[in-house]
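Before I ask anything, here is the structure I am working with.
Only one protein chain is missing; all other protein chains are in place.
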Amino acid sequence: MSTRNKLLKKLKNISVPSVSKPDIPTFEQSLPITAVREQFVQQLKAVGANVQLITTTQEQVQWIEALVGQSSYIDTLASDHSFLPLSEVENYQWVILQGHIGVAENGAIWVDDNSLPTRALTAICEKMIIVLPQSLIVQNMHLAYEMVCKKQYGYGVFIAGPSKTADIEQTLVKGAHGACELTVIIDISQ
Amino acid sequence: MSNSINHARNAAQFNQDPQKVTWHDKALWHVREKRDSSAQQIQEWETLRTLASQIKAHTLSQLGDYLELFEKQALQNGIRVHWAADAQEHNQIVYRLLQKHQVSKVVKSKSMLTEECQLNTFLYQKGIQVTDTDLGERIVQLAKEPPSHIVLPAIHKTREEVGELFHRTMQTEAGNSDPTYLTKAARKDLREKFLNADAAITGVNFAVAETGEFVVCTNEGNVDLGANLPNLHIACMGIEKVIPEQKDLGVFLRLLARSATGQPITTFSSHFKKPSKGREIHLILVDNGRSEQLNREDFRSSLQCIRCGACMNTCPIYRRSGGHSYEATIPGPIGAILSPGKDLKKYSQLPFASTLCGACSAVCPVKIDIDTQLYKWRQIIGKDKSLFTKKTLMMKIGGKMLGDYSLYHFTAQLGKRALRLLPSWLINNHFNAWGKSREIPEVPVQTFSTWFKNQQHHEHKK
């Protein structure tokens, strides 16, 4: 018998009293979207991200230009980069990504491979910009998963701030492996 | 049979450097404090703990079913699923996959399971280059040490020690122990490894039966970099890591990082559902003693553990004895209830490395009654004839003595006199241990019983 079948048989023979699965509330509070956004911004700052609020596409472009300057960048919002060979991705300093969900309680933003030419873009560039419309900000993780479950993806990740470590004497250092810097641009007109 | 580890001796050794103990204790207590202030911000914190505990208990009550469902969904997603009965089979599966893909260089992210299986040692022997990419793991790998904590692997090392280690192994500047400098140096060194790796090995925090996806949580992004660059991704998980539904992640991700480090969530919570085009994801489901633990009614709930490490940060013993004193893959309170299930003789001292203060159970995000299980392991060890020691004999005599009032009373009186007059007689070595750093209580003029009898006598007279 295979290890699989042996193990499954063994598990079936262990009698564990049945325990029912609890219902999970969403713990949603009645709050105006501005309050939810405010908490999101606070949490983003707490997890080490920079935040920029904008109201027009033009403003968005201006901010991105200002941030990126003369550096090389991959703008996943702008065009199709599926031709980009992996070996080259590493040479770009900036990456601009589309966020699909923002979570107010912890500053996490959902990014998935629907808008990623290559998956490693979530951790390979030195600096990262994520663009997110205000309407996609939810209060907490329970509400976030209500949105995730409707998505089709092969790879998805909640990113909360720049990559970090505190493995040397508990001293926080930004930029362990992924982005050393993260700016979140929130479009509050949407 | 393996030799028993001696936690008391290891702890005493750790305490030979009192300043280091102070430093270690403070570093971990600080993490505990961060956890407290983070949890305080969540009104429904205690409700979340209850939910998490119930979800895990429910899953364990139908573990086989959920594993089958997970396998089915994962296969549909294009993830290849393997099953391993023990560490050896797990390591063989990994090796076969690496051979098939002609892999010589592997990047690894943190996985307590591969520590448990001693995968690194196994792969070194096969001539495969394995690089741990989590900074803490990398530090202990370079130092040729096991991790001393499941979330903070190098918490036992000072920045100076890391600076010296990096100088020796990565040629950083001598005497520079600035954490930012050292982290950047490691980033540069590891970036090279990431780009040249043929395969990635990661752990798994949660595997969702409903969707066939698995979630890995990191702060550094080493999983997202490691697993998404090479063509082969091998994820290794214990069978207890499966959870029923995706929405359950909402509960666990709210608890995990807050309990672990006080962060509201880890920087990266990465969901792997399907391999990208032209690549392979393999997932290995490992038993390695978990089904036995499931079969032990009293210790079953130890499998609910989500490896946050909060019980270690909170444990007054762990903080003052260091993770290495446990000589187990998982140290601290949770390790002390998991390890005896793997090797009772070897780890028979670990359930005694506790005052049963219960802080571990109160801090645990999935409400494992750790201190109760420590107590229960002690009873099993006490009854185990193969572990019969001088202590067993003493305790048997003690039981006889305490059970017979007149004998107990007589011995107690004698003992009290002995404390004053004949410290070496009757008083065994353990009493000497008491007196080493503490005064023995002064003997009062009368016992409470004597007082009470006299007092009753007076009242009657009145």
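Chains here go by letter, A and B, matching the order in which they are written, and residues are numbered from 1 within each.
In the analysis below, contacts are C-beta pairs under 8 Å (C-beta built on N, C-alpha and C of every residue); 3 or more make two chains touch, one makes a residue touch a chain.
Here is the rule we go by: contacts and distances are computed from a predicted model.
Visitor: One chain isn't displayed here; going by UniProt, is it "GMC family oxidoreductase", "(Fe-S)-binding protein", "Germination protein, Ger(X)C family" or "ABC transporter permease"?
Guide: "(Fe-S)-binding protein"
Visitor: Check the whole complex and report which displayed chains the hidden chain contacts.
Guide: B
Visitor: Which is it among B:Ala11, B:Leu51, B:Leu98 or B:Ile265 that touches the chain not included here?
Guide: In the full complex, the listed residue that touches the missing chain is B:Ala11.
Visitor: Among B:Ala27, B:Ala143, B:Leu195 or B:Cys357, single out the residue that touches the unshown chain.
Guide: Once the missing chain is taken into account, the touching residue is B:Cys357.
Visitor: Even though one chain is hidden, which residues of chain B still touch it in the full complex?
Guide: 7-8, 11-12, 15, 18, 21, 25, 29, 36, 39-40, 42, 45-46, 314, 316-317, 320-321, 351-359, 361-363, 375, 378-383, 391-392, 395-396, 398-400, 402-405, 408-409, 412, 416, 430-431, 433-434, 436-444, 446-453
The criterion applied here is as follows: only the chains that are shown with their structure count from here on.
Visitor: Distance between chain A and chain B based on Cα centroids, please, to the nearest Å.
Guide: 29
Visitor: Which of the residues in chain B end up touching chain A in this complex?
Guide: Result: residues 27, 30-31, 42-44, 50-51, 54-55, 57-58, 60-64, 67-68, 71, 77, 83-85, 89, 133-136, 139, 152-155, 157-159, 162, 179-180, 182-184, 187, 190-191, 194-195, 219-222, 224-225, 228-229, 239, 244, 246-251, 253-254, 261, 263-276, 287, 291, 294-295, 300 of chain B touch chain A.
Visitor: Which residues of chain A touch chain B in the complex?
Guide: 2-4, 6-8, 10-12, 14, 16-22, 24, 27, 43, 46-47, 86-87, 90, 103, 105-108, 112-113, 118-120, 122-124, 140-142, 144-146, 148-149, 153-171, 173, 175-179
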